[in-house]
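Missing here: one protein chain of the complex. Every other protein chain is in place.
Order as written gives the chain letters A, B and C; numbering starts at 1 within each chain.
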Amino acid sequence: MARILMKGNEAIGEAAIIAGCRHYFGYPITPQNEIPAYMSLRLPKVGGTFLQAESEVAAINMVFGASAAGARVMTSSSSPGISLKMEGISYMAGAELPAVVVNMMRGGPGLGNIAGAQGDYFQAVKGGGHGDYRCIVLAPSTVQELADLTVKAFDLADQYRMVVILLGDGFIGQMSEPIILPQPSGRVFDKSAWALTGARDRDTHLIASMRLNPEEALEKLNLHLQGKYAQVEKSERLWEDSQTGDAEYLLVAFGLSARICRSAASALRKSGITAGLFRPITLWPFPAQELAVAAAGKKKVLVVEMNAGQMVEDVRLSIGSAAAIDFYGTVGGSTPQVDAIVERITAYAR
Amino acid sequence: MARILMKGNEAIGEAAIIAGCRHYFGYPITPQNEIPAYMSLRLPKVGGTFLQAESEVAAINMVFGASAAGARVMTSSSSPGISLKMEGISYMAGAELPAVVVNMMRGGPGLGNIAGAQGDYFQAVKGGGHGDYRCIVLAPSTVQELADLTVKAFDLADQYRMVVILLGDGFIGQMSEPIILPQPSGRVFDKSAWALTGARDRDTHLIASMRLNPEEALEKLNLHLQGKYAQVEKSERLWEDSQTGDAEYLLVAFGLSARICRSAASALRKSGITAGLFRPITLWPFPAQELAVAAAGKKKVLVVEMNAGQMVEDVRLSIGSAAAIDFYGTVGGSTPQVDAIVERITAYAR
Amino acid sequence: MARILMKGNEAIGEAAIIAGCRHYFGYPITPQNEIPAYMSLRLPKVGGTFLQAESEVAAINMVFGASAAGARVMTSSSSPGISLKMEGISYMAGAELPAVVVNMMRGGPGLGNIAGAQGDYFQAVKGGGHGDYRCIVLAPSTVQELADLTVKAFDLADQYRMVVILLGDGFIGQMSEPIILPQPSGRVFDKSAWALTGARDRDTHLIASMRLNPEEALEKLNLHLQGKYAQVEKSERLWEDSQTGDAEYLLVAFGLSARICRSAASALRKSGITAGLFRPITLWPFPAQELAVAAAGKKKVLVVEMNAGQMVEDVRLSIGSAAAIDFYGTVGGSTPQVDAIVERITAYAR
Partner (left out) sequence: MARILMKGNEAIGEAAIIAGCRHYFGYPITPQNEIPAYMSLRLPKVGGTFLQAESEVAAINMVFGASAAGARVMTSSSSPGISLKMEGISYMAGAELPAVVVNMMRGGPGLGNIAGAQGDYFQAVKGGGHGDYRCIVLAPSTVQELADLTVKAFDLADQYRMVVILLGDGFIGQMSEPIILPQPSGRVFDKSAWALTGARDRDTHLIASMRLNPEEALEKLNLHLQGKYAQVEKSERLWEDSQTGDAEYLLVAFGLSARICRSAASALRKSGITAGLFRPITLWPFPAQELAVAAAGKKKVLVVEMNAGQMVEDVRLSIGSAAAIDFYGTVGGSTPQVDAIVERITAYAR
């Protein structure tokens, strides 16, 4: 299995094709334009459809339609474009439609800039749209993981009939790293019970997100959704635990921030301070129990994010009073510095 | 000062006029159509502008424009329509533009139903849009408070140049209660330093949410925003503390849920169980310290919401391990029952 | 009555205000942006509403709404933006709603360029939208006439409940000339029988353009419309006849082309060739009979347009075989040259 050099955004595109995605609808925005560009080249060659829609709102509703027809479908955008998709994502949650949505976060709020950022954690994890819905949120930190988690995202979407958000950032999408292309999982999902594939010789299916009767229909749907979400929380947590066993200090970070923290942890160990890294890979479901175990008894837990403090809330909820928690964040598309992290941990150790 | 009987949604409209709001842009959706209907009748009579836009996206961008010109401006919608405004709200946060956005929440996710719900707490409080921004979120629980907080919302918006969300629900907007119309606050906000009012005889102003230079411009803006948000958190917390001093059990709820909890607390006291109610009026900034004080030493804290559990996270973050926390929620537009709350607290007491 | 120097597009704006127009909805496009800019400054000062809509489609539908409410309302654009309004204009014709639509034509087709042109004659006169409808089309050739015909346009619109198109071109909109501002006509139009002004104490009105029953409702509407159009054709023809009586050669042109033809006619007379100019001011209704009289017995009729030959069809239909007709046109935003016209007529005379 040969390694090839791929840019992050292109790795997502190729992995989506490998996963059987044959439909892509989107609207361009930096820094993720390599994804639609790649899909526009590749999809026609595999009998698929690439379409640049009139707007982000149009694109997510096309995703709704293709998913309702049983297809594997993806859209991608960056922060402002994802905000425009909030209504559509909530509709898909209400209709239990699977899809993969890639957000290569840029600096915000508003139009912001085209640098990478992690300011959309809340939006992705707490539900930027309305209503009690959840998306599975995957946070890759390498190009290899971008590819691997893209394949996994399609399986999770189909298994649970949920929207899966691949939450990267502008920097990681632009990085080129050698990767081994993932294999298709081989998993088969039978959508015949609900997909709108033409009702010849069978009863009709209905896919809708309106259920006007509050006590019965909509409450019933929500209880079903909550049951499903509980199952996902139980079964689908992913995390990476790196040298946390003997560590006095625990760094917690996801995505690009975790790469920086890994460097900081190495530097700290060289200087005699034992630091470890806990990296949530699924941001929802959040690996709360695993983090609680990893954090127990540490002298200090430092959460590092490229935002003003978002995941830190989930860290606090996970750890409670079992360890002291501090936060270091950078905003507006700037990145955490290894030196700054080392310095801060070193200060704790004094 | 005479009391008049007003429907919740109409009270918002009249209070907005009293507060000096002269521009309303929106798109219809049940259960808040009385707001645009009221504004369409009243605004032309006071020299204002009512406009039903092509879409919710168009409406929020018209709000952006009117606000940039220094006007007091409002939009309103219900859950799905608010999701469509997420990009625009993030842009306004980035451009530091004041406005009042009313969300009369309905059952979700998706199109859901037209009953009242509280499923958009996360969206309003954690930022449904992208980037590290905050909105001030006010949660009225009576028609009088709908009116009073509408006037306050305009002042807060102008004082901090922020979007203020008035977060009600479909039930409260439809209720009719006798109210005393609020007075204008009399506060005057000088917008001459930034509003786009024509640049004759002065330097030009620029209102933008794009700041391409990450390290300097956008980071600087974000640090400024975070400073402003810290000030709001310090100064603008509102809450109601009802019979919590001697209570063994504490109910925590906002909006309509708090009304139901108040009835439950009364019923409990009649049966000899001392229960109190802590009601956050500002959901952001969340009255965390006040809640922590009120909750300290209670036998149990029960959070009641018309959703699957959203504010309960902020309650946990506020109280930590100082008291045991439980949650009771109803989903899909159904409402918590007094009996169910009484029963649950009674069970704790056994 | 003092003369003031005004730019063509601004003269339209001021004349609209004088005519009582208090609502303007539009979307920017060169070379007519001075109109929305002017209206955005002036309308708020006279208690009116200026709104830049999300798109040209949105704008024309806002015009529909304001007109249905009985208001004097205007929109303006240039060629591509006018094409986007075709559906809306047909709807207004079907609903018999008055409005003034300004088209400052630019070079086409497509995005073309921002120079002036007359390539939208067919669109304006033959109906660019669908169905058997007509708009009154006014073709000013001086800044004074831009102002005067704007006032007249509002009266014609209200009198006949029709859309009136003011058809200028990019050059004339940019010209500055001394003008005397027109007076309001003083005519009053009672819209109480149809305008949607609130149905308190009266029967409701219905404004619609859908009439599903073909034989009865829609045929009846169309016969009514055709009757109305016949009345307009009979009563509202406007034209200018300049030195045509003794002329051997007749130039026929509208708008800017007519100004150029006037210079050519003068030059020809200086060289001993008697030429006259017939200038239609209303393009629909076309002054066919008057042109036929003016053209009778001429040695040659030369139609000059800034397009590939559009009005020339109406000239042929008007004159029939009563005189030989030739055409000289320039395309793509270029303008007819006096010398070229002189040369051509001189060649006929040889």
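General observations
Operating definition for what follows: a contact is a pair of C-beta atoms (placed from the backbone, for glycine too) under 8 Å apart; a residue touches a chain by one contact, two chains touch by 3 or more.
All values reported here derive from a predicted model rather than from experimental measurement.
The chain we do not see here touches A, C in the full complex. When the omitted chain is restored, the residue from C:5, C:180, C:296 or C:317 that touches it is C:317. Per the touch definition above, the residue from C:53, C:69, C:105 or C:304 contacting the chain not shown is C:105. Seen from chain C, the chain kept out of the figure touches residues 57, 79-84, 86-87, 90-95, 105, 107-115, 117, 119-120, 122-123, 126-133, 208-215, 217-223, 225-226, 307-308, 310, 313, 316-317, 320-321, 330-334. For chain A, the residues touching the absent chain in the complete assembly are 41, 47, 49, 51-55, 57-58, 61-62, 65.
By definition in this document, only the chains that are shown with their structure count from here on.
Chain contact topology: the protein chains form an open path, each linked only to its neighbours in the line. Closest to the protein's overall CA centre, chain by chain, comes B.
Averaging C-alpha coordinates per chain places the centre of chain A 28 Å away from that of chain B. Chain contacts: chain C has no residue touching two or more partner chains.
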